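The complex appears here minus one protein chain, its other protein chains still in place.
Up next is chain A:
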Amino acid sequence: MRHVLSLLLENESGALSRVSGLFSSRGYNIESLTVAPTEDASLSRMTIVTSGSDEVIEQITKQLNKLVDVVKVMDVSEAAHIERELMLVKVHAVGAAREEMKRMSEIFRGRIIDVTESSYVIELTGTQDKLDSFLGAIDSALILETVRSGVCGLGRGDRVLKVQ
């Protein structure tokens, strides 16, 4: 099963490698991992997308909680939540493809943020699935490069990950 874990960690050098080292040394999956500072300068927030059986996810959560730099862990995907990922796609855009790309980008609520004679850069936000379907919908031969931020997520409503 796929899980989205959210972590608050001390904003200290080395904290990231403690988390990533834990995943590699214990053989846990990482599908994506993002980390950035929060509004509280002493904390960073990390989102990890991982997968495993219930037992494995339970161990991952316990092991993360054990790390001294980890302040809080929440399995965001355990209940109602929101996920977003950002993707930039550079595509070849000449002739008929130029109009077609623009149309596809609009259908997926993307934005063209860079234009040259022969290319566009399209910015797209959404769930992992949505970004995957966009890539599936356009002609793959026209894709020059893609870059994705990895998933960010948080719980809906009252589910808040915060240090008191």
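Convention: contacts are C-beta pairs under 8 Å (C-beta built on N, C-alpha and C of every residue); 3 or more make two chains touch, one makes a residue touch a chain; residues count from 1.
Just so we're on the same page, contacts and distances are computed from a predicted model.
Trainee: Looking at what's absent rather than what's present, what does UniProt name the missing chain, "ABC transmembrane type-1 domain-containing protein", "FAD-dependent oxidoreductase", "Acetolactate synthase" or "Group 1 truncated hemoglobin"?
Mentor: Options "ABC transmembrane type-1 domain-containing protein", "FAD-dependent oxidoreductase", "Acetolactate synthase" or "Group 1 truncated hemoglobin" considered; the missing chain's recorded name is "Acetolactate synthase".
Trainee: Any idea which of A:N29, A:Q63, A:T127 or A:S149 touches the chain not displayed?
Mentor: Counting the whole complex, the residue in contact with the absent chain is A:Q63.
Trainee: For chain A, which positions touch the chain that isn't shown here?
Mentor: 9-10, 13-14, 17-18, 21, 25, 55, 58-59, 62-63, 65-66, 68-71, 163
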